[in-house]
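A single protein chain has been omitted; all remaining protein chains appear in their positions.
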Amino acid sequence: MSHAEHHIVPIKTLTAVILTLGMLTILTVAASQMDLGSFNVPVAMCIAGIKASLVIAIFMGLRYDNGTNALILAIGLVLAFVFLVFVLLDTNFRGDTSATQSGTIMETEQLAPAQTR
Amino acid sequence: MGENGSGWLPEAMSTVAAEVDALFYFTLYTSTIIFVAVIGAMIYFGIRFRRRDESEVPTPVHEPKWLEMTWIVVPTILVMIVFTWGFKVFVKLHTAPPDSYEITVRAAQWYWEFEYDNGVTSANELYVPVGKAIKLNMSASDVLHSFFVPAFRIKMDVIPNRVTSVWFEATDVGTYQVFCTEYCGTSHAAMLATVHVVTDSEFRQWLATQNQDLPPAELGAQLFNQYTCNVCHVDTAVGPGLTGIFGSERKLSDGTTVIADEDYLLESIVDPGAKLVEGYGLQMPATFGSLTQKQLDGLIAYIKTL
Amino acid sequence: MAQDETINYLNHDRSLKSWLLTKDHKRIGLMYLGAVSLAFLAGGILALLIRLELLTPGETIMGPDAYNQSFTIHAVLMVFVVLIPAIPAALGNFFLPLQLGARDVAFPRLNLFSFYLYLTGAVIVLSALIVGRIDGGWTFYAPYSERVGDSILFVTTGVFVMGFSSILTGLNFIVTVHKMRTPGLTWNRLPLFVWSIYSTAIVQVLATPVIGITMVLLFLERFLSIGIFDPALGGDPVLFQHFFWFYSHPAVYIMILPAFGIISELIGTFSRHRVSGYTFVALSSVAIAFLGFLVWGHHMFVSGQSAVSSVVFSLLTYLIGIPTGVKVLNWVTTMYRGSISFKTPMIYALIFLFTFSIGGFSGVMVGVLGIDIHLHDTYFIVAHFHYVMMGGTVIAMLGGIHYWWPKMTGRMYNETLGKIAAILVFIGFNLTFFPQFIMGSRGMPRRYYDYLPEFQFMHELSTYGSWILGAALFMILGYMMASLINGKKAPSNPWGALTLEWTHAAALPHPHNFLATPIVVRGPYDYHLAREMFELVPSGDGQHGEVIPGVEASEPDGRPEEA
Partner (left out) sequence: MTSHSAEGHPAHLEHHFVSSEQQFDAAKMGMWLFLVTEILLFSGMFVTYTVFRSWHPEVFAHSAELLDWRMGGINTIVLLASSFTVALAVHFAQKDNMRLVIINLMVTLVFAFLFLVIKYFEYTGKFAHGVFPGAAFDPHGVAGGHNYADYNIPYAAQFFSIYFVMTGIHAFHVIVGIGVIAWITLRVSRGEFSSAYYTPVELTGLYWHLVDIIWIFLFPLLYLI
């Protein structure tokens, strides 16, 4: 790719993106005001994911950029995900044999007031 | 496999130890065979193909496909065997039998305390009956520690504010060494304990006699050694020596003086930082605040006799 | 040529300022080498003192507090100040651009900035010694590390700053490998040292940020008691270990991967033979770099993490063991039907194969769940990681320094002394660390100031070994320094190697590396191809004529746009 081919994102596209982002922000607030039960977190994260993808693809121009940079970003995200999943593999599965008690002493003794509030 | 174990490993004295050892030696010998083969090949090639003439230029060798496959497939099979085997041993090490006799273990800088089902406690001396599964429920009061008995091939970290557990079943009577293997400060290396494996009847008898009342000074002498007070307070520079201290005048680091009476001794045990003797920093952990009044009285009575 | 050789990267400007503000990757590499060597000296002296203390049970030369601080500082220095920057930042900086045929790294200013960040970080860590004691081992496990005093604030800050330096170095190298290769130097013609530095750089960039945030959290916990790690505040100390090892296990590959690269170069060059399984050796470095992120939990089998994660981590650990093992086999088969010359660097390569194999096999043993329970935190572990870190990285580093010494200094060292020292290193090293395997598996815990009398014999052997090892290292320092004064002048390619730093750069490289842009027409180990293909002067057919006539040495220009 030569210098002359740097993609210039049209103002129209940029404007469309910022309006979408604004709308999605309103949507995520609205969704959080409703009680979606266990779907609250996934819905909020999905909307955030869409917003972030828009910023990355258009504002940061990754859609028009060369593939290596997209690969770099993908690797970074995958590793962050690995970090999260492997830590949760420990913290959410403690006490799966008789060797450890689940939770901490403080939790079992002191969480009660929070739940009965 | 005598008194001193089997060369690479110490004596195997628990029901799982033999399995751990078999796995250890399998891995060790397999590794050694491959290692000797690899290094042997290296030495042979080094001699056989040494440069005889400065101008020689060897032609490249294309290693055959079957060879490449072999040294990927064979090690993979070997490590999978070792993994599966290790997994089985791990599950056994991790899962205490349901009818285990449970003992509570408390770790603190720098001693171990064991509490039995009838409320008897002992410090740095763990008594267990032979041939019975023992489950230790462990927690720490300050920092991380780790409970390690080489003869039983068991180890588990001891964590504040959480209970971890480990189990074993001793196969023979005797005394076995306990180490702390998670670095925990100045006297980490002195945080030792002994497991006394005794017969069932001896164990019951021991448990029963522990409830007897000792004279305070004797109880104190026992505690003084159990809690390893002697490590820092007798003939070392770590903490102030205690010989002849009672009733004497102590110079403190803030310049004032104080008479070493019962009150002073009590305060110094429970809250070591309150009055520091001149020339010493605060090294002593505050964990002794959890001692009972009787134990404290005993310690003070013993210190008076020094 | 004579006129060109009068200007080299050392003599074109000798002022102190030209060194301190240099953007030349070669000078920065040398400065790293100096700093790393100094830290290695300090860490090594501490190691000798530690071994001396352990000669007898009880107090030999120092008390428990002094001992605990000694092993902590030894470890912090060796890990963060020596091993992590050693090969990438010193030798990598010097030779990566040369092997790529580039004039410099992609971001020379950033490179200098990294160097000063590294120095700053090291100084901050060591200044903690003035404030209080550095205690708790290099792992800084919470909550102990938060209880020992304010010095932890300095240590975390220093490690954070050095981490930032490591990130920038890695970033610089990745971009350099991607964007700065000379025409014709395709990915499958890259020297294996480049591949390994490239893989290392990936790990540096991806893992180091996590130690950064870990240090920030530890700092804030000490400062504000935010209660993330300290159980007394409701935190979880095992979470700290996850954070720590997410970086520190991959960091092990930051230390060892570059060593693989050096060994590939050494064995290829001194066997005068194409490195067997080139593609595998190259790509497995990259694979190991990524797989290294999946196995950190094998440091935590007895930490109280869930049994599920222990099992998963143990299984994944073998994913790394296999490619590493195959690499060793490839190195050995490279020697098959080669033409092997036993120069000092090659001796180090052979020592590496021996010691690293032991390190690797013991690694397989401690990766086994059932065995690790017994071996964890004993001297078996100490022996294992010294076999990998010292028997691997430091031995490879020594080999690399001997190999590239002529190119860096323009002088030859004394070959006989070199060989004697190498053999002494081998003897001293094994005598120091092999007994530690045995006492470890027999139950000797690590980080112990005192020990039971039954372990004394092994400790004595280990201490005597450390004296031989120390003497050998001082001997190397001695003859290397002597070579600077009275060493023979080095030719531009004393080993007959085929990578660009030997074939296309002068004995002492030009400030801009090459007088003309090299064009690469063959692989890095194609010794069987006609010699003319590698000479600086074109053979006459013009097809691979590298020297472009009329180009002035100081301002090379006009590289072809594309190969």
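Going in written order, the chains are labelled A, B and C, and every chain counts its residues from 1.
Methods note: contacts are C-beta pairs under 8 Å (C-beta built on N, C-alpha and C of every residue); 3 or more make two chains touch, one makes a residue touch a chain.
If you're wondering where the values come from, they're calculated on a predicted model, not measured in any experiment.
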Interface partners of the hidden chain - shown chains only, full complex considered: A, C
Missing-partner contacts on chain A, residue numbers: 1-4, 6, 8-9, 11, 14-15, 17-18, 21-22, 25, 28-29, 32, 40-41, 44-45, 47-48, 51-52, 55-56, 58-61, 65-66, 68-69, 72-73, 75-77, 79-80, 83-84, 87-88, 91-92, 103, 106-107, 110-111, 113-115, 117
Contact set of chain C toward the excluded chain (per top definition): 102-108, 110, 167, 171-172, 174-175, 178-180, 205-210, 212-214, 216-217, 220-221, 224-228, 233-236, 239, 242-243, 512, 555, 557-559, 561
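Note that in this section only the chains that are shown with their structure count from here on.
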Distance between the centres, which are taken as Cα means, of chain B and chain A, whole angstrom: 43
Centroid spacing, where centroids are CA-atom means, of chain A and chain C in whole angstrom: 36
Where chain C touches two or more other chains, by residue: 231, 234, 238, 304, 307
Residues of chain B touching at least two other chains: 91, 94, 156, 161-162, 164
Chain C-facing residues of chain A, complex: 68, 75-76, 79, 82-83, 86-87, 89-97, 99-100, 104, 106
Chain C - residues contacting chain B, complex: 63-65, 68, 135-137, 141, 143-144, 147-148, 231-232, 234, 237-238, 271-274, 276-277, 280, 302-304, 307, 310-311, 314-315, 318, 321-322, 325-326, 328-329, 332-333, 335-342, 350, 353-354, 357-358, 361-362, 364-365, 368-374, 376-378, 438, 441-443, 445-452, 526-528
Residues on chain B engaged by chain C in the complex (per definition of touch): 5, 7-10, 19-20, 23-24, 27-28, 31-32, 34-35, 38-39, 41-42, 45-46, 49-52, 56-61, 63, 67-68, 71-72, 75-76, 79-80, 82-83, 85-91, 93-94, 142-144, 146, 148, 150-151, 153-157, 159-162, 164, 177, 179-190, 237-238
